[in-house]
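Heads up: the structure comes next, in structure tokens.
With one protein chain withheld, the remaining protein chains of the complex are depicted in position.
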Amino acid sequence: MAKRIAAFGEVMMRLQVPGYELLSQAGRLNFSFSGTGVNVASALARFGHTGCLVTTLPANAVGDAAAAYLRKLSLAPTFMMRGGNYVGMYFLENGFGARPSRVTYSNRLESSFNTAPEGTYDVEAIAKQVDVVHFCGITLAMNDTVRLHMKALAKAVKAHGGTVVFDCNYRPSLWGQDGYEKAKPHYEDMLHLADIVMMNEKDAMFVLGMNTGKETRMEQLTELIPAVAAQYGITVIAGTHRSINGDNTHSLLGFMYKNQTFFFSQKLTFSVYDRIGAGDAYTSGIVHGEASGFLPEKTVGFAAAAGMLAHTIAGDTPMSSESDILRAMTEAVGDVER
Amino acid sequence: MAKRIAAFGEVMMRLQVPGYELLSQAGRLNFSFSGTGVNVASALARFGHTGCLVTTLPANAVGDAAAAYLRKLSLAPTFMMRGGNYVGMYFLENGFGARPSRVTYSNRLESSFNTAPEGTYDVEAIAKQVDVVHFCGITLAMNDTVRLHMKALAKAVKAHGGTVVFDCNYRPSLWGQDGYEKAKPHYEDMLHLADIVMMNEKDAMFVLGMNTGKETRMEQLTELIPAVAAQYGITVIAGTHRSINGDNTHSLLGFMYKNQTFFFSQKLTFSVYDRIGAGDAYTSGIVHGEASGFLPEKTVGFAAAAGMLAHTIAGDTPMSSESDILRAMTEAVGDVER
Amino acid sequence: MAKRIAAFGEVMMRLQVPGYELLSQAGRLNFSFSGTGVNVASALARFGHTGCLVTTLPANAVGDAAAAYLRKLSLAPTFMMRGGNYVGMYFLENGFGARPSRVTYSNRLESSFNTAPEGTYDVEAIAKQVDVVHFCGITLAMNDTVRLHMKALAKAVKAHGGTVVFDCNYRPSLWGQDGYEKAKPHYEDMLHLADIVMMNEKDAMFVLGMNTGKETRMEQLTELIPAVAAQYGITVIAGTHRSINGDNTHSLLGFMYKNQTFFFSQKLTFSVYDRIGAGDAYTSGIVHGEASGFLPEKTVGFAAAAGMLAHTIAGDTPMSSESDILRAMTEAVGDVER
Amino acid sequence: MAKRIAAFGEVMMRLQVPGYELLSQAGRLNFSFSGTGVNVASALARFGHTGCLVTTLPANAVGDAAAAYLRKLSLAPTFMMRGGNYVGMYFLENGFGARPSRVTYSNRLESSFNTAPEGTYDVEAIAKQVDVVHFCGITLAMNDTVRLHMKALAKAVKAHGGTVVFDCNYRPSLWGQDGYEKAKPHYEDMLHLADIVMMNEKDAMFVLGMNTGKETRMEQLTELIPAVAAQYGITVIAGTHRSINGDNTHSLLGFMYKNQTFFFSQKLTFSVYDRIGAGDAYTSGIVHGEASGFLPEKTVGFAAAAGMLAHTIAGDTPMSSESDILRAMTEAVGDVER
Amino acid sequence: MAKRIAAFGEVMMRLQVPGYELLSQAGRLNFSFSGTGVNVASALARFGHTGCLVTTLPANAVGDAAAAYLRKLSLAPTFMMRGGNYVGMYFLENGFGARPSRVTYSNRLESSFNTAPEGTYDVEAIAKQVDVVHFCGITLAMNDTVRLHMKALAKAVKAHGGTVVFDCNYRPSLWGQDGYEKAKPHYEDMLHLADIVMMNEKDAMFVLGMNTGKETRMEQLTELIPAVAAQYGITVIAGTHRSINGDNTHSLLGFMYKNQTFFFSQKLTFSVYDRIGAGDAYTSGIVHGEASGFLPEKTVGFAAAAGMLAHTIAGDTPMSSESDILRAMTEAVGDVER
Partner (left out) sequence: MAKRIAAFGEVMMRLQVPGYELLSQAGRLNFSFSGTGVNVASALARFGHTGCLVTTLPANAVGDAAAAYLRKLSLAPTFMMRGGNYVGMYFLENGFGARPSRVTYSNRLESSFNTAPEGTYDVEAIAKQVDVVHFCGITLAMNDTVRLHMKALAKAVKAHGGTVVFDCNYRPSLWGQDGYEKAKPHYEDMLHLADIVMMNEKDAMFVLGMNTGKETRMEQLTELIPAVAAQYGITVIAGTHRSINGDNTHSLLGFMYKNQTFFFSQKLTFSVYDRIGAGDAYTSGIVHGEASGFLPEKTVGFAAAAGMLAHTIAGDTPMSSESDILRAMTEAVGDVER
């Protein structure tokens, strides 16, 4: 049954050097528009749900280009506001082998989204029209007004019986010095409101300050996640363990904790074309599984395969259909499809 | 000794999304013209033979572009007719790692080639001017008129003492429901006319309906191919076994059956840049070996190396010279050539 | 007051050689999706109305790309059906100076739109949800089933009190021999149903077979158009006179006949970047003026300026906003806007 | 005799949509780095002087790319500081004919240049190493700290016997409401310090608030400019009158006031490829003429031809050599040079 | 009646900066292969004759690319030799308006063509297989061995009853100091051998040292050309007068002198996209007219229209068909062809 899904978040302009040159060698950029909310909501729209983004864009040529791009990604324009002057931007230089990819942010703090004043969003109206709302820890790091919008919308959706999804996604560079301390109360607010949470043991230890005597990631995970679920009353906690292999392939192991039980995907190993945004594909798989009533073991496998395929797609935003993902769950890599 | 070689077949326009975007993400396409006959005849021209294509192209800008492209590939324009309105087209989206490449055909059934009326080709004139003629199972799947052209030309070349090459190349999507049944009589007609046949055990079992109690591909092959050769009076039967490995490399094992004996290439394992058309490079290697009087063991090795190199070449059409292939048969991959 | 506007028509894939090379010199194409309905409905959406397209696209990668492109153009997916196998295509080679642009069509007759069976569109449902519906003479030329869809939809919208727009747009190459004769009854059907008609004196003379003793275009126009309006009961008839000047600029004079009165725009003279689709911009201006209650003299000036600006825009589809057009109506060409 | 020339100013990243698409139609951008100071100092370096830029760039990939670009333009890195986080950016959509070009700024107020703290530049050291320093009204509009840097550097250079060039270049959008009032005292400070000033009668009237009863631009110019020169003790005042013609060509008339006398260039009329930065080419011509001891009539002709050629060059920054410009002053447009 | 046409000449690699950047601003080049012989022979092949090039290319990747390009242009590979090491090259920067295009040659003196030793070409064999052979003054400027090849081939063709075409095409930079003196004896040799000569009054005055008291170009032309025809026994002399207009359009007036009579084309005025090679299109029109038995007035009009259209085509090599040219002779520039 298709759900109405909103994501709250900033639209970023991605300015990518084509090929493998550095910015200082290049003269051209490919651009697209993305963001955690964009990625999750459009992936869910691709799975058959209705997706929209709650955000603010400037009323100029850059805002128009962003809005057009989001429509192309199937995001309904209903809750995209216009105001302010800028879209946040980042430059991406593709890595190769031993040389990692490099992201350089341009000023996002003055963006239309981050300067949208109180009252910009009619949270009651939104809450009435959506079944699920998605938030992310990157947004939480921005400023007090953004956090105000965020919590007000989460509360409104919860009050109307909707599902609140929160992806912890802690970015140290955004919170600055003493970041964990600053972040903790806001994370706790969101965790109390959330039904589905994306996180792993590191978030529990570093952001929430939880302790464990365990040494392996897996032991830490299985000890801490149930404690988090219990403490904040969270229905589903899901996440991944990623490892980067010597041959530049990545491995991904998905987990999902629900009804006092852990479910794990197979450990998938694959070549990477574009790593950015792949975590959002995993999130979209979890939300889709829950929204569609998949069994947890199917949900976590679907989410992991969605995450794997997102690494093979150009751009931040997942582009695989449900049937693409289901086939990737069952088949070996095949020959040309024709 | 250089031979005069003709191939009968359709020219397709390949519209390829550059890089790794999907068609729905892209705004540009690279185009080229290819087809089994194009690939085989031009590869043989590159080896020093004279190559031409028996086909029909429209008398418009698209037909002109196709003809120019074929001239560039060293195909003489002698037997390219002009008529009808369209060139068959296909869209290609490149896969990456876990995501397979995807081909979407546009309408080929109304193409100039597939609507060329009886009498379009002067088969007697062609037969007098060629030593070898090549046909393919894809063409056989088109329609009755095309099959008429095909069999008439094969008979004429045979009657004039030329060599007939037939590549089984059964494509299920082209024959539709009950395809094997529909296809069998036409395949049998061509096999009776052919001197050199490209096929493997699957064609024998599925298209010709032959039975075997053997379980491995190799056992099936060595049982069935001699039976086919005997039944249809075929001088040479050749083909490959392909496997796709976990790390996305492909492996290719070439075989050739001649004078009651099987000859096998080494099993070659290699990275793949562009898989389409690589089978035609293998065919060209077999035909070149036979035309040049190579020993069978050299022919099958040459064909397999030709096939391997074709996977490293942009586009459907093989571009390696005889010396490129001979070097690839003997040397490890080397450093930059300068 | 924003209207809900639907257009009925085929989506074409435009495959354009970049720059000024011929197809036979090039290896790359830029592609986009357009069509008279696409152009008119999206231009109206840009002016603040709600636009959608009643059409059929294939359920494959090409259809997905078309649908994404249309969403980007603000066309709601509500009445886009999926079925059939192909999208109509055309190749465009840009002319330069003394060398005209050249269009080569690929097969559109087998397209999803042109093979969509009876019953594909729920005309009653559509009629209930739209205020205005747009049709075009190109669509009328396709085949009987398409004409059936077309007339059924026009009748249903009319029956529900909506406005029917019909653009005569007679293309000789589509109707073939004795085209005017074949076309006339269908044109008459549509004219009887239409409220707003795009045509000029040539359509009256050639398609409708009307006679005039006048010799200048302007005299013919002013004699024949009122007769057409009277005979078919049409509220508004509008169109343009285009001339191509020696220095490759074009001139456009817009007219509009309403309430027994002719209104004319200024004669606009301008450089041309991309001529295709500019007529649809003019149509969109007339419809917008009528839908917005502009005075006729403003409507015809707005439409002519919209048409002029569409010649300066890349691609078939108009991209100017209402404010862009209003400014072009009043100001001389200015310096960089910054 | 080659001079050592510094310009003080911000480096902007120009993100240009290639061809004639709008940002909302495109997916690629060409980028370069420019700014009034960049343009003037590099043009003078091309004429054989030593050029450098006094500015601040971030110590990240964008700053590295800007620095590399400036080195390519022959600007010595001596006084380029590193600090802050951002480079100012603007998006450029090329106009065509009736559709003007459009510039959309991204946030420049938080750029490294505009946030560089007091004490960033060692004005004494700079003043000792340069013969001429160039400033611009755009920089003057930024903020108090920038103005502080600016005036301190101007004073230091003047104190060391150097020449101060000031280009009025008033941009209404940067000064906001009551802009003329806010700007006037700062403009007066700079005019008192300047030896060579780029301005015309509009600056005198609007920024300096001078009155005239004259009606034509030429009369206003010849009345007001001598008054400005006298009041502020300026040696040379130069500028242009630009007109945009109906056929999209531009006309440029250069003037120069020196020793109580006006000198005028021919009125040049020409096609425009890239208008941005052409005014800086004119400035560079005036400064080069003065620095090289040209007669005023040659200087003003040279500057006008430099300005004209800059309209035919891709990018903001003039690329013509002294010999290119001298030839353009004397010859008609010629055939291919080979 | 189709003729067999050979051209003797060097193949040059054209390395063109795309768009309007200078080489020092760019990072990419478009390349193609051309040359006077290439242009003339391929244009004639496009008109239905058989074209081939007598030349030498290196046996390496660059030579292979050149050979493939020439095949695409319909030039038969029969007389393309392989030897030496290099292909001559030139860089092209496109001018715009007041800024002329600029050609920079790379080393052509060591090219395969210019170092091909005596005996490279079997002139007897060539002479037997061609009806017409074309030479050009650029080739004549190279070195003694090239001149030897050239004259030997001209003599052989003449001896076998073929037609010799010679295009004077004097390039001062190739002959160096005292160029006219050095060139004259070689030009006289070629003129004595030639049946059709491309030249105008300037060649007569400067290369042949003829005197005239006339002042206008037209008077000089009509006095000198008949004298040249008489002195050297030339059947047809043809050429053009080109003028470059203030608005950057070019005008072309073609003339042809035959049977003691001058025939002139209309003076054509047109916009220029790519001027290089347009003179070769004119030559091809003259040769085609003579080869096809056109009346002289048609020939000169056809040649002038061929020349005009070649200015609208990307690259050096004419691409227009006979029907394109015939239409351009009769029709005004039209709307899109579809």
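Just so it is clear, A, B, C, D and E label the chains in written order, and each chain counts residues from 1 on its own.
Basically, contacts are C-beta pairs under 8 Å (C-beta built on N, C-alpha and C of every residue); 3 or more make two chains touch, one makes a residue touch a chain.
What you see is a predicted model; the values in this text were computed from it and never measured.
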| item | value |
| --- | --- |
| Listed residues D:Phe31, D:Phe47 or D:Tyr69, member touching the removed chain | D:Tyr69 |
| Touching residues (missing chain, whole complex) on subunit B | 270-273, 308-309, 311-315, 319-320, 324, 328, 332-338 |
| Subunit D residues touching the omitted chain (full complex) | 68-69, 71-74 |
| Hidden partner interface residues of subunit A, rising order | 19-22, 24-25, 90, 95-103, 105, 173, 242, 244, 246, 248, 275-276 |
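Here is the rule we use: only the chains that are shown with their structure count from here on.
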| item | value |
| --- | --- |
| Geometric centre: closest chain by C-alpha means | C |
| Subunit A and subunit D: spacing of chain centres that average the CA atoms, whole Å | 45 |
| Subunit A and subunit E: spacing of chain centres that average the CA atoms, whole Å | 63 |
| Where subunit B touches two or more other chains at once, by residue number | 22, 24, 27, 68-69, 102 |
